[in-house]
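The complex appears here without one of its protein chains, the remainder shown in place.
Labels run A, B and C following the written order; every chain starts at residue 1.
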Amino acid sequence: MQRGAGLFFKGDNLVIDLSVSIGKIKLKNPVMTASGTFGYGDEFAEYFDIGRLGAVVVKGLSLKPKQGNPPPRIVETPAGMLNSIGLQNIGAEKFINEKLPFLRKHDTTVVVNFFGDTIEEYVEAAEILSSADGIHALEMNISCPNKEEGWSIFGTDPKVTAKVVNAVRKSTSLNLIVKLSPNVTDIAQMAKVAEDAGADAVSLINTITGMAVDIKTRRPRLANIKGGLSGPAIRPVAVRMVWECYNAVKIPVIGMGGIVTADDAVEFIIAGASAIAVGTGNFVTPLASMNVLEGIEKYMSDEGINSIDELRGSLICG
Amino acid sequence: MQRGAGLFFKGDNLVIDLSVSIGKIKLKNPVMTASGTFGYGDEFAEYFDIGRLGAVVVKGLSLKPKQGNPPPRIVETPAGMLNSIGLQNIGAEKFINEKLPFLRKHDTTVVVNFFGDTIEEYVEAAEILSSADGIHALEMNISCPNKEEGWSIFGTDPKVTAKVVNAVRKSTSLNLIVKLSPNVTDIAQMAKVAEDAGADAVSLINTITGMAVDIKTRRPRLANIKGGLSGPAIRPVAVRMVWECYNAVKIPVIGMGGIVTADDAVEFIIAGASAIAVGTGNFVTPLASMNVLEGIEKYMSDEGINSIDELRGSLICG
Amino acid sequence: MSEIFRAKIKENRPLTNHHYLLTLHPLINIALPNPGQFFMLSVDESLDPLLKRPFSVHRTVEGGFQILYRVVGKATKILSAKSPGDEIEALGPLGNGFPLNISNSENVILTAGGMGIAPMLALADKIAGLKPLLFYGARTAGELLCLDDFRDSGIEPIISTDDGTCGRKGSVIDSLESYISSAGSNNFGLYACGPKPMLSSLSKFCAKHEITAYMALEESMACGIGTCLGCVVKTNEGYKRVCKEGPVFSSREIIW
Partner (left out) sequence: MSEIFRAKIKENRPLTNHHYLLTLHPLINIALPNPGQFFMLSVDESLDPLLKRPFSVHRTVEGGFQILYRVVGKATKILSAKSPGDEIEALGPLGNGFPLNISNSENVILTAGGMGIAPMLALADKIAGLKPLLFYGARTAGELLCLDDFRDSGIEPIISTDDGTCGRKGSVIDSLESYISSAGSNNFGLYACGPKPMLSSLSKFCAKHEITAYMALEESMACGIGTCLGCVVKTNEGYKRVCKEGPVFSSREIIW
């Protein structure tokens, strides 16, 4: 058995095929990292070969560097955490010059998460990133405020979502993944909007907006007051939304939200996810994504399942 | 110190006033029970004097008895649980005849949670319940499917919400609490809709829709596939929504979602809740609501806070 | 009357790699549990696991009671690491328990599959005078528990294992059915506990032979006291709560 390559041989027989297709690209296995929880990949390379991952998704980038929100920025909550990093990042250019060369050296798919304050910024960022060498796909984060329209979130109004996805679609020929916000009434509708606007895949869920209060000081625990809830606490919501989107669109769905173990990941795949991402789980242990990859292999071999295609969306209802 | 009566005296001085006003009624303290987690009150009377509670909110009632969903109906998730009870209940009439007399014997405020499949059913249930003796307030659950309009949820479309709340408002002179669904893009908007339609208070949050998969059988863990997520896992989302509603409406906000301890409850009050309800916490230990009540008293006395009014909405931002 | 109380762990003895016998001493006086009743146990203060877990009373002992449990997941794993002297929170005794006054006292039969053995010892302790038979099935010899305890009460277990490593090879129901079919009488008082498929096929068999069996069911539980409506089973009178109207039901009323 050869680990990490996606195809497993026993003697001459192909046994397990872990590879999955996301739009025009093929990942050797379905295990990705969730944006903002894996930095630009370099820190994790200290603990395992990041080339074994299906894809590395980097921290969200904007056209210009962003300094983010004041601290405190994180607080633990029951089986989860709130963060208000505020999209701090080094900017698209510095990423291309200083971080991308390192990622190119690894045999993995590089997905760049990005965002903008305006539609123009989205488009410009997409164009710059598309011209760089070694980026295989773009993931656009639409859970961020729209400076032009009263700071409401791009990803919660279907009309605005359609507009921004359309604009980015026209500006890149790279694989385009649209990352959906869970803070909406109808996630399946948002997935359809993204599909219609030309997305090659949707990924979900981003964090659910939450808040915590320090009862001693009577202040919010995050300087930014509100933050995004992630981790195992939100997994049931994420699995439900993945299933709803899987039933609503034809493009692949990338599932995330609270995945720490392989069992968690398999839940998402059975519910319809073509690939999955480990987020907060990376903080629980830096080996989480490797544990998930190895655990999925073991599960499939124990259950006699030969390919992810066979597992995906195999939920038996009724 | 006299416990449980709402007013605390030390010598001749009034020390702590735990009482709160919800519309036209006054609760002796802010601790309520969340509908569906306290039955009709009788089971809990075995463990403590339910007359000490600010209010008892009973399991949601409909015009006619409902048998609910097939089992399995519950599954534990990280720091939470999913339920798909399916609103099983004995019906308004049987409640009035068999359960209400017991509740009347206790010195507590009785809040009756109810729902319907159609607007007419809501109105009829409200009328029947309003004519019964010993009910102090009605809490209408709008997180349930609307038979007439494609089974979408009453509480997720502002127009439908306005219609059903308006109709119920006209049919009862009891205190009317509207219980909001968290499965919406803009909870503050829904609170305003309820306020404009005549609600005396809003309560939130109801459960967040979720799902879990058994990876061995590849079946949903709930026979109904989806269920409602409750418990500490959702508390950060609930606190955030309470704060948003508190800033949006003038009527009192009743907060719930993941309260197990007094510290949890105080978070909600600081964020703007006039009263709070213990739900899933009652399953963690049947004494949860009493622990919360006693803990709030202790917190206020430790911090030198004399009344809930002083604490409510006292969040210091910036 | 059930109580919410703290209990001290007196002993937490491993019986096999994944079975433990827990002896609890409540710190307050509680009602004596009846066979078939259960307790909800908290394993610690963490919010994961969140809910209490139900366990049948295995035996009442001087100063308290015993639980026989198998490590299957989060809570039971944590429980298995507890030491004598540790305290846990418990709620109970809950549920109805087995009816003890069944009329046809001459042919009383206990039937247990797997962990279904747990409540049977408490029952045997109560009705040993009726000289019941015990049909006991497990997957393999190593999973057979408490055989000597039953023998001490004068009951020689009639064993079957799926893999034939002890007793008759096959299911406990096969074993029971062939006994009953050859006994030429329908005058049986049957008690049963075990996995759903076992109880369901036993129910069908009993219906055919017009025998009533009393069976202790399991369902996922949140509250254990009848308020959440999470633990229902389908009966011929609609859904009933396993924690309140059960866990013991007559085989005639359950709709499988």
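In this section, contacts are C-beta pairs under 8 Å (C-beta built on N, C-alpha and C of every residue); 3 or more make two chains touch, one makes a residue touch a chain.
Predicted, not measured: the structure shown is a model, and the values here were computed from it.
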Missing chain: touched chains present in the view: A, B, C
Options A:Ile50, A:Ala79, A:Ala92 or A:Val160, residue touching the unrepresented chain: A:Ala79
Hidden partner chain, touching residue among A:Gly36, A:Gly116 or A:Pro252: A:Gly36
Selected from C:Thr16, C:Ser46, C:Thr140 or C:Ser178 as touching the chain missing from the view: C:Ser46
Given A:Phe44, A:Phe95, A:Phe268 or A:Tyr299, the one touching the chain that is not displayed: A:Phe44
Residues of subunit C (touch criterion as defined above) contacting the omitted chain: 46-49, 74, 78
For subunit A, residues in touch with the removed chain: 36-39, 43-44, 46-47, 59, 67-68, 70-76, 78-81, 83, 85, 88, 231-232, 260, 280, 282-287
Touch list for subunit B against the chain that is not drawn: 78-79, 232
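In this section, only the chains that are shown with their structure count from here on.
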Far-end chain from subunit A, centres as C-alpha averages: C
Gap in Å, rounded to a whole number, between the CA centres of subunit B and subunit A: 35
Whole-Å separation of chain centres (CA-atom averages), subunit A against subunit C: 46
Residue numbers of subunit A (touch at least two other chains): 78-79, 232
Residues of subunit C whose C-beta touches two or more other chains: 47-48
